[in-house]
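Sharing a structure below in structure tokens format, with a few things to ask.
All protein chains of the complex are present and in place, except for one that has been dropped.
So that you can tell them apart, the chains are marked A and B in the order they are listed, and the count of residues begins at 1 in each.
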Amino acid sequence: MELTLRIRRFNPETDTKPHWEEYTIDADPDQKLLDALLYVKDHLDGTLTLRKSCAQGICGSDAMRINGQNGLACRVLIKQVNTPVISIEPLYGLPLIKDLVVDMEPFWKWYRAIMPWLVNDEPAPEKERLQSAEQLARYDDSTKCILCAACTTSCPPFWANGNNYVGPASIVQAHRFIFDSRDRATAERLNIMGQAFGVWKCRTVYNCTEACPRGIRITEHIGEVKRAISLGMPKE
Amino acid sequence: MAATQPAVRPMPRNTWGTVSWLFMRISALALIVLTLGHFAIQHVFNDVHNLDLAFVAARWSNLGWRIYDALLLGLGLAHGFNGLRIVLDDYVTSHTWNRVLCWVILIVGTALTIIGMVAIIGGVRRT
Partner (left out) sequence: MVSEGLRSVIEVARYRGRFGQLQWALHRLSGLGVVLFLSLHVIDTATVYFAPSAYTFFVSLYKNPFFGLLEIGLAAAVIYHAMNGLRLVIMDFWPALWEKQPQARFLVWISFAVLWVPTAAVMFRNIVLHVIK
């Protein structure tokens, strides 16, 4: 089928601002959008710049805005998008470097700020620290995060004030540890989440949950953290 | 792995975040009843065209209505102006302007509440 990709291009060496360019290709509807982009890069315009690695929805490298909504290019099939022209832009809310590549450093900065490591200084058991299936279920969903930044860059409060908000992804990562029964730094984590740059910046817009390629119930987990701070941790 | 010293500075607890979040929700529940009731009384069960000083005086002769209106006033302004502060937090990123406008919101909100409360307590003054 004939497909036109309308891509937002920007070359920092020559352009003052981004502009649209169109590429018409013959595409297979069952293919991924990433395949179409790579075809353009390989055959039509080698200067097209994008990030990709595993190309199967695990590494989180190729998050971008597809027809106005964030997603992973390697997880979206052309037939799912189902429009003759597909517009592709870089994620909004992180500094643009070139074409579809954004600077992820502000995202990593917020990730580091939430202490993304298990804290448990009790003497190590002989084998594993045991956990029941119910205990795992409390945070299992938030372990699925691949740090692709699709959620954080779909969040209007983050767009407005990214310097003062951790963003949904960091809250999900914090949730993963807060509700992990093996972790012992709950009070400290909740204190971080309760700061002005933490969960209280969330306006329950819900874009994050819709953008997440892993189907994580982000808004729900942010709500769980808000309740844990205000009303105390739920009983196990 | 040995004991890990957290790489994050200890921060003072931010209770205002919690207070604001809880307040907005609790006041919201009260306001749903108070506001929809007020609207129904003024616009549906009565015709707003019949509104005049006598109408207000008649309602306020009942202490219950004055208390109702006082609650509506206090909670409504607090909920609304806190909401303004929240919107401000989203869009005004400059720290100085944020603080200044936050104070403006607080002062204007308090002033309106006082003006309203004085009127409710004072009642209708016949010219």
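As a working rule, a residue touches a chain if its C-beta (ideal position, glycine included) is under 8 Å from a C-beta of that chain, and two chains touch if they have at least 3 such contacts.
Computed from a prediction, not measured in an experiment: that's the story for all the values here.
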{"item": "Interface with the unshown chain - residue positions in chain B", "value": "25, 28-29, 31-32, 35-36, 39-40, 43-44, 47-49, 51-53, 56-57, 73, 76-77, 80-81, 83-84, 87, 90-94, 97, 108, 112, 115-116, 118-119, 122-127"}
{"item": "Chain not shown, touching residues in chain A", "value": "65, 67-69, 92, 154, 156, 159-161, 203-207, 209-210, 217, 219-220, 223-224, 226-227"}
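Quick note on the criterion: only the chains that are shown with their structure count from here on.
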{"item": "Distance between the centres, which are taken as Cα means, of chain B and chain A, whole angstrom", "value": "36"}
{"item": "Footprint of chain A on chain B - complex, ascending", "value": "3-4, 6-8, 10-11, 13-14, 17-18, 20-22, 86, 89-91, 93"}
{"item": "Chain A to chain B touching residues, read off their complex", "value": "112-113, 115, 117, 119, 121, 156-157, 160-161, 163-164, 185, 188, 191-192, 194-196, 198-201, 203, 226, 229-230"}
